[in-house]
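Every protein chain except one is present and positioned as in the full complex.
Each chain gets a letter, A, B and C, in the order it is written, and its residues are counted from 1.
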Amino acid sequence: MAAGDSASHSPHSPAVRSLEKQFQEFRHQLDDSGSLRERIRSVAADIESAARVMHSSLLLIHQSRSIPEVFKKAKALIGVLIELYGKLAEIMGERPGQYYRYHGDWRSETQTVVSLLAFMHWLETESLLLHAEAEEKLGLKSLEFGLDIEDYLVGICFMSNDLPRYVVNQVTAGNYDCPRKVLKFLTDVHAAFRMLNLRNDFLRKKFDGMKYDLRRVEEVHYDVKIRGLTMKGNSTEKQGNGGRS
Amino acid sequence: MAAGDSASHSPHSPAVRSLEKQFQEFRHQLDDSGSLRERIRSVAADIESAARVMHSSLLLIHQSRSIPEVFKKAKALIGVLIELYGKLAEIMGERPGQYYRYHGDWRSETQTVVSLLAFMHWLETESLLLHAEAEEKLGLKSLEFGLDIEDYLVGICFMSNDLPRYVVNQVTAGNYDCPRKVLKFLTDVHAAFRMLNLRNDFLRKKFDGMKYDLRRVEEVHYDVKIRGLTMKGNSTEKQGNGGRS
Amino acid sequence: MAAGDSASHSPHSPAVRSLEKQFQEFRHQLDDSGSLRERIRSVAADIESAARVMHSSLLLIHQSRSIPEVFKKAKALIGVLIELYGKLAEIMGERPGQYYRYHGDWRSETQTVVSLLAFMHWLETESLLLHAEAEEKLGLKSLEFGLDIEDYLVGICFMSNDLPRYVVNQVTAGNYDCPRKVLKFLTDVHAAFRMLNLRNDFLRKKFDGMKYDLRRVEEVHYDVKIRGLTMKGNSTEKQGNGGRS
Partner (left out) sequence: MAAGDSASHSPHSPAVRSLEKQFQEFRHQLDDSGSLRERIRSVAADIESAARVMHSSLLLIHQSRSIPEVFKKAKALIGVLIELYGKLAEIMGERPGQYYRYHGDWRSETQTVVSLLAFMHWLETESLLLHAEAEEKLGLKSLEFGLDIEDYLVGICFMSNDLPRYVVNQVTAGNYDCPRKVLKFLTDVHAAFRMLNLRNDFLRKKFDGMKYDLRRVEEVHYDVKIRGLTMKGNSTEKQGNGGRS
């Protein structure tokens, strides 16, 4: 290169050296957080997969199978989920204070998991799965690696979305008392959500959808009542959900 | 409660009581993080506002005002920014480990601030503002409340986007050596970024745009060279940027 | 379930059994082609990565480094590419007749590779890398696993897109004969493409872009000629590209 070439540069000037040194360090840090993210995403994919299988087996409830039969597989998968969340907690334990840096990588999977656990819990107890109970079921320890409140709340909204279909299929199968129970439950949950000052965000939108679920369940309840089916319902229900305590 | 009202419920059942208690706690926590977020957003809005004024005053450089004149106001605003980032650090100091929970609320403002500081730094030193230097200028202490590396890198990309316009206006004002200097600088920065394994994300897109800046500066450099203007350039430059060492 | 429940079904009816059997087979086949696709994509990602590094090292040509210096790293990477295409050929060898089923997973990477090889070839020989030469360089055997003609042609269009920048930087560095050579080359390639009856597809769009490259190179050639720089160019060129035969 001719000496006068104005665009050439010396790669060894101090400014360029400190520039290169800085980017070398960045490379290490970005690669490091990149590989951490890959590990997290791999566990999140396993959570998603376990939740999908769990959802599949819970779908049998719409075909009026008995609760013990439906729960058998789902309960085994909770064990798998505990293990996977344990892995996530372990990974995040390596990076104290960075829970929320990577939180986006497992949050939608966790919302689905909460919705499934809350649905199962309702089938068993006819009450809402509490946040602390959800953490316990998943083996989470709040302080180190807990369940984000908003994820929990979104999960409850997702569960609500499944209830109208459940009610319709239960009535079809002759369980005429189901709408009343679900309506009471959903009314309580809806009222509790109304205590919160929700902003104009994702959770607010999901909560706004809950009122359609409530409306649909009210309609089914109305259909059943106006036809005087609730009296017969009590006896039929025992057959339909024989295994339930 | 009327005996026949199948959908009504007792608000005093234990299940409903624990449901309400939980949502009361959630209300406190959501209100708390909501008001924290409002405080953060208020500071971020002030940062955005200071950065906008700073950007305005730096624009005078395109009208070939002298560097000391242009920098006077901008440097005063750095004092304002130091104070604002101090406030942010104080707020986040109340929530150890939640930096990344709220990070999204000040990140784009910070990227703009970095781009302005890096542009000023280049005008003064013809070298890249390093990450540690940026933190120092803003009074940030890495461990407690630092400058996120990706925000720094995006800020550098934003600065690059301003350089072609600067070069064109400098040449118009007779500073014919400016394209060569900017080209050397941008080539070094571009090469440094290429050391990183960037994923298909926001930073990658911003970096991909840098090559258009580089190409545009090359074109201006070409125009100046082919017309043999670089020889005269050396003397003119001293007039155009008189205050520069 | 009560006998009268009309929505229940026997999971053991012959129709359901053959349905399940069919979907079990599908599951195997879809999983099989899914895992094949993952293997292909993993190799394609490695090709993309090698091409990116190769592109980085070739970029130094714009800073007027000598060809042997620039080519050293790039040529070593051709060895890596041969190995990777060998892997692809091996994978596709397991599925005779399915080249085009999975072709979409490596085609854009291959177009980039062709553009880089063709650019290197032009720097060395000032002629177009032919299709057969590209296959040879990559160790491909047409009949078993060849280079798709359209991928080759798109790659040539991509190379054309890099030529204006190369010409501008060569002239800046004093190599005034470069525009004439590139213009002759690009004119020939453009004329050859015009022999093809291109439809309204991706290749056609890429080819349409080539005329802008041609126009830009013509402008630079004009700039150089009108200033009578071509005479001086001959001597400067020898310095600028000293290592070229």
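Throughout what follows, a contact is a pair of C-beta atoms (placed from the backbone, for glycine too) under 8 Å apart; a residue touches a chain by one contact, two chains touch by 3 or more.
Everything quoted here is computed from the prediction, not taken from an experiment.
Displayed chains that the missing chain touches over the full complex: A, C (touch as defined at the top).
Residue C:153 is the one among C:153, C:167 or C:210 that touches the chain not shown. Considering the full assembly, A:172 is the residue among A:33, A:172 or A:187 that touches the omitted chain. Residue C:20 is the one among C:20, C:69, C:124 or C:208 that touches the chain missing from this view. Contact residues of chain C toward the unshown chain are 6-7, 9, 15-16, 18-20, 22-24, 26-27, 29-31, 34, 96-101, 103, 125-128, 130-132, 149-150, 153, 180, 183-184, 187-189, 192-193, 195-199, 221, 225, 230. Listed for chain A, the residues touching the missing chain in the whole complex are 56, 59, 62-63, 165, 168-169, 171-172, 220, 223-224, 227, 229.
Throughout what follows, only the chains that are shown with their structure count from here on.
Distance between chain B and chain C, defined via averaged C-alpha coordinates, is recorded as 36 Å. Of all residues in chain B, those that touch two or more other chains are 187, 221, 225.
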